[in-house]
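Quick one: structure below, then a few questions.
Shown here: the complex without one of its protein chains, the others still in place.
On to chain A.
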Amino acid sequence: MILHELLSYELLRVIWWALLGVLLIGFALTDGFDMGVGALLPFVGRTDVERRVAINTIGPVWEGNQVWFILGGGAIFAAWPPLYAVSFSGFYLAMFVVLAAFIVRPVAFKYRSKRDSANWRSIWDWALFASGAVPALLFGVAVGNVIQGVPFHFTEDLHTIYEGVWYMKFIGLLDPFSLLAGVVSLAMLVMHGGAWLVLKTEGTVQARARAYGAVAALVAVAGYALAGVWLAYGIEGYRIVGDYLTDGPSNPLHFEVAKTATWLTAYSARPWIAVAPALGILGGLLTFLGLRAGREVSTLLFSKLAILGVISSVGLTMFPFIMPSSSDPGSSLTVWGASSSHLTLFIMLVVTLIFMPLILVYTAWVYKVLWGKVTEADVTENSHSVY
């Protein structure tokens, strides 16, 4: 097959690097407010009916949103197999916790209101809270670790070996910078969940969501700015040294990598990428103002811009690195050495170009169909068919 050579291997790798970002952002924009609503649930809903209102704002959409997570896993597997192999086995116990949260959350949505007992419902409420807050925190912690580099190396056969004893692989993730990244991630998604609830509810639930969302927006902006300063002065970066091929075989060991003083040299090399962090800060501040001013649709939009800015700033700053190795920089995963083959990237791109627009269209259609507020009357009058 010659068809796939229409697009150069180098270009396909850059496209798939961008698509990796699209998937992560798509996940954060959709499933993000599910997690945010989960984390806010005990605070915005004090009575059973209030909680059911909050839950039913995401009731019909969480299943589709969660697919972004699953698709993210599948796309990383297909387009970046070494990343899939190294990150999930490296973050093993943390991944288990995230999986547990993602398994329990759907079940909690679905089963919570199927029995009338207060105990039953309270257990599921806690499950919803934990399964929203914990992964939101852990995703940020993982990003914090990736920015600093992760201690792993490859053998000659490309077996992944992770340094350190098993409990340090989990506890060791929780260093101060990564915890800060975790807090930013949690605050950002709580902000997003708050903005969503403001749009979809009214009355008491809406007022509380507005208050908590505004606090979260400020925390997110402050934490993100602090992380930026930290990155400038306290965190080492990585760069590829010597000659290398951008269209050579995908073998991470074919690259020589050295540590540098800071990642932020990327901003002098590619000044335009400053758009991303600016968008992150600006979006966060606008969300705060929008929440204070009682705006609904525009606030959710601002919140989306903030998430877009924050996540893309991480990728753009690190390019071409995807997952550097702190203990053996030569094993680092880069865009040029950790992708699938030319053919696979091409086929996956064709499939994505066909189906991603369809997904966006029908997802938008479903959201349009579901447009409107969820009220207390809705959940009490339709208790057989809603959660």
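Operating definition for what follows: a residue touches a chain if its C-beta (ideal position, glycine included) is under 8 Å from a C-beta of that chain, and two chains touch if they have at least 3 such contacts; residues count from 1.
Keep in mind that, in the parts below, contacts and distances are computed from a predicted model.
This complex has a chain not shown, and the name its UniProt record holds, of "Cytochrome d ubiquinol oxidase subunit I", "[Fe-S]-binding protein", "NADH-quinone oxidoreductase subunit J" or "Membrane protein", is "Cytochrome d ubiquinol oxidase subunit I".
From the options A:V61, A:V257 or A:V335, the residue with contact to the chain not on display is A:V61. Considering A:L7, A:A100 or A:L218, the position touching the chain not shown turns out to be A:A100 (whole complex).
Within chain A, the residues in touch with the undisplayed chain are 1, 56, 59-64, 66-67, 69-71, 73-79, 81-82, 84-89, 92-93, 95-96, 99-100, 102-104, 106-107, 109-111, 114-115, 156-162, 165-166, 169, 248-251, 254, 340-341, 343-344, 347-348, 351-352, 355-356, 359, 362-363, 366, 369-370, 372, 374, 378-379, 381-382, 384-387.
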